[in-house]
Each structure stands twice: as structure tokens, then as C-alpha cells.
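Quick notes on the structure that follows.
Apart from one protein chain that is not included, each protein chain of the complex appears where it belongs.
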Amino acid sequence: MSELTQFTITEQSAAYWTVTFNNPPINLVNPETILELQEIVGRIEASSELVVVVFDSAHPDFFFARYDLSRAGETPTAPGPTGLPTWIDLTTRLEQSRVVSIASVRGRARGAGSEFALACDLRFASIERAFFGQPEVAAGVIPGGGAIERLPRLAGRAKALEIIIGADDFDAQTAERYGWINRALPDAELDDFVDHFARRIAKFDRFAISEAKRLVNRAAVPPQPEALLESQTSFLKAVQRPEVRERGLRARSVAVEAGADFELRLGHYLGQV
Amino acid sequence: MSELTQFTITEQSAAYWTVTFNNPPINLVNPETILELQEIVGRIEASSELVVVVFDSAHPDFFFARYDLSRAGETPTAPGPTGLPTWIDLTTRLEQSRVVSIASVRGRARGAGSEFALACDLRFASIERAFFGQPEVAAGVIPGGGAIERLPRLAGRAKALEIIIGADDFDAQTAERYGWINRALPDAELDDFVDHFARRIAKFDRFAISEAKRLVNRAAVPPQPEALLESQTSFLKAVQRPEVRERGLRARSVAVEAGADFELRLGHYLGQV
Partner (left out) sequence: MSELTQFTITEQSAAYWTVTFNNPPINLVNPETILELQEIVGRIEASSELVVVVFDSAHPDFFFARYDLSRAGETPTAPGPTGLPTWIDLTTRLEQSRVVSIASVRGRARGAGSEFALACDLRFASIERAFFGQPEVAAGVIPGGGAIERLPRLAGRAKALEIIIGADDFDAQTAERYGWINRALPDAELDDFVDHFARRIAKFDRFAISEAKRLVNRAAVPPQPEALLESQTSFLKAVQRPEVRERGLRARSVAVEAGADFELRLGHYLGQV
């Protein structure tokens, strides 16, 4: 079992874990994050008593900030137990797991961070502090980690296109109206709401929960691995285009001028690149 | 033609019927309810002038309360005209009928009661008095009457999972935001709104309505009978598990202590079992 350096697992009980992401300074998703998430999914699958797992963040301004594009070339793609590349392997296993996964979002969830939340079963978010974005198109690439497959099912084609092509930030209430998340809650209530929900279902019958999820998965037609694979391949290829490097350089100069505000209002600044 | 003991059919006109459910004390759905609903669907199909049918309740606190699990072993499963077991037969025939069906919900619609509403074409509900729930998972079983197939299409996978696995009550406004119902209306406006809608379409051309519904059904991919059958079979099997009997006994002791409030706030009390 590999050690975790970016995540802390807190066992609230045998049936209920909290997994907290902490990758200073801004919770960027990098190749190590992906490998650790895959390790965590393995531990979830291996636990015979686990019913529900909540993913949250140690940083109040960033849930999972975004993928570190400068390291996209190092993206792990070794086939996992499903035979699929790492990220697709871990997200589809999470989706198919008999354990219920919940993203409790405070701070920014962008790019692969939003896509990880989309692979969780449920998503709750702070009205005041959560923001969502798929900024890839503004960087000259496309979302390669599942947003293209999962957003249209939750938000419909038109809203998914607005999100993905507009590449802007969405506050939590708009994200709720668009179907991106289950619901937006006042920041002061988010933790209690999620904890109450998790403790409630942790007491329910494990068979009933896993059977319900299995049957919903069948009816809700989860994305096909081939579709996810085509998007990931398109992303990894697009990253290598010279236009992307050029846009990256321009973004960097905007970022230098904007300082810390750049990552806080990424959607805004990408409109200036 | 069998007699109806739990339902009253009021012919507002040849084109517009109201079907009122009345099964004191709390409008439980039991095996007889299912057989009478099947009879009603037969009458709907047999009427050559009917355009729209509204289902409502004689009890202001209960629309269709929930399935009487203590009689689950008596669930009728004789194949209907479609060749499918009773409940699946009647709900898919309602969905495919050229007549438009409307659930006008005042009071609780839980379990099979929610699932009957989901098989109607349209759902309107009272903001103050309507509540929705799929409490099955809290009882150790799963929704076997169509919620698993129909909710993900209306609410998306994430909200459907929250509803089904959380097994809690939803007020009408949240049910509207989640896609469970078409819209929530102030209690004082509900009857007039539904009546106005029904009278409006009752005057329209019957061919245009049935052709529109046929074409929408084709595009909206109604659930496959095999999927509905798998869920019903899973439910009928799950009901026989010893864990379910044990949870039932614990629920009964909570119910004794709670009194009449138990059925009014079922979602709340199931969290204490």
C-alpha cells in the first residue's frame, strides 16, 4: 500500500470516511495527485464495512484548483485494474463502487478538480466560497477527464456547451441551477449538512445502498470508457500544440500582473489572455 | 368490470376525468390499490373520448402514502395485457396511453406513491402540503416500482442517487428544483391551475395530443420493461431478507413512540431507526 502525501483519510467510523485534499499552496492537481487518488479508490474498494466517503479540502479557497498543465506530459496512463488509463480507471471505479462518494466543495473546483467532483456520486457546495470551472478551452485544450461526458447528462447539452466553451467561473448557486452540483448551501451549513447525510446513510443497510446504486447506474447510462478514452487522448494530444504553449506564455504574463488574484478569478483573467 | 373501492372517478366531462384516491386512514398503497389502478388504466384505455385524467387524493396529508411493506408478499404479479406483471403493466400502459395523465399532489407521495406519480405524464404539487420520498433504502430494500428508472431521466444521476439512497423527505419546492415534479404551486392555487390546464387541453384535438405524446415518448426513451422488471424482482427478493424484518421491528418501535407524526415525517424518523 503506497503512502499518501497529499490526502488525509479520517475514519469517522468504519462506515464513513472523510478524505481531505491538501497540496499547498493552492491544491493543484498534479500527476502524484492522480496516483494517490487511484490508491484511495483501491482502499475504498478493499474496505468491507465502508458505506460512504466524503472528499473535501484543507484549503478554504481551493477544493481541487485545476490540473497543472505544465506537467501534462507526465500524466500517468498505466492501465489500472479495469484495463483503462489511470484517471479513467479511478473515476469509473469510483462511479461503479458500492460505496457512495460525496464531493463537499469549498473553494475552487476547476478542470480536473471539477471532473473529479463530477465522478463522485453527489456534490454539495458552499454558496459563498465554492466556484466551478472548466477552463481548458481558454488554454487551447479541451476537458479530457470526463466533463465532456458527465456534464451533458447532468446539465443538458446547451448548458454543458456554455460551461465548456465559455471556460468561465460559475458560482455555486449558478452551478446548482445548471445541474453541475446537487445543491448549494450556506457556507456555515455545508459541513453539517454533508455530515448529517453521511451519518444517516452510514447506518442504512449496505446491501440496499449498493443494490440501489447498481440499478441506478444501469438506468442512468454512465459514460462509456471508449468515450472517456477519446476525450483524454484528444486532451493529451492538444496539450502539445504550439498554440497551447503560446497561450500559456501569455497567461503567465497576465498571472504575474494579477498576483494571487489570478487563481482566485481564473475565469475572469483567462478572458484577457 | 370490477368495482372500485379505493378510488372515485368523477367525469368532469367526457374528455376530462378526476380519479380520487381514498384509502383511510392514511392512503396506504396495498395489493388491492394496485389491482384497482390496473382496472382504472383499462377504463382509461377503453374510453374513446377521454383526453386527460387527473389523479388526486381525498386526504389532505397523504396523496399515496407508501406501499404497505407488511403485505409485500401479496404483491400481485399476474401478467397484464402487455404480458408484464401488474404494476409494470399498469404504469407502462399509462405512460404509453394516448390519454394525458396528471398527478395533482397534496400530502405525502412516498415509495410506490411517488412511483405512481412518476408514471403519470405531468406532476404538479402543493408548496405547503406536498412531500415526496423514496424511503425504501432506509427499510433495507430498494424502490422496485420505477423510481430507479424514471428519476435519473428527470433529475439526473446525482440527484436521483441522493433521493434514493438518502431516503429522506423532500418538500415540493425542492422536488421541483430536482426535476421530480413539473412545478410546485401555492396550495390555494394548485386545484385551479390543474383544472385550468386539464380543461384547456380537453378542448384540443385528440389526434394532435396523442400524436405529440407518441412522438415525445419515442424521443424521450421511456424505460425498458426489462429494466423495470429487474428492479421489481430485486425489490421482491430484498423484502424477504431477515435484515428487513429486523429494521421493520425497530421502525415499529420508533413509530409507536412517535404516534401519528411518524407517517407525517417518515424521512425524519427513518434516520433514527
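Just so it is clear, A and B label the chains in written order, and each chain counts residues from 1 on its own.
To be clear about the criterion, a residue touches a chain if its C-beta (ideal position, glycine included) is under 8 Å from a C-beta of that chain, and two chains touch if they have at least 3 such contacts.
Because the structure is predicted, anything quoted here is derived from the model rather than measured.
Residue B:Val100 is the one among B:Ala15, B:Ile34, B:Leu50 or B:Val100 that touches the chain missing from this view. Among the residues A:Asp68, A:Glu95, A:Glu149 or A:Glu176, only A:Glu149 touches the chain that is left out of the figure. The residue touching the chain not shown here, chosen from B:Gly179, B:Pro225 or B:Gly248, is B:Gly179. Touch with the hidden chain on the side of subunit B covers residues 100, 121-123, 153-154, 176, 179, 181-183, 197, 200-201, 203-205, 207-209, 211-213, 215-220, 222.
Taking the whole complex into account, subunit A touches the unshown chain at residues 136-143, 148-149, 152-153, 156-162, 164-168, 177, 223, 227, 230-231, 234, 238, 241, 243-244, 247, 271, 273.
The rule we apply is simple: only the chains that are shown with their structure count from here on.
Centres computed as Cα averages put subunit A at a distance of 35 Å from subunit B.
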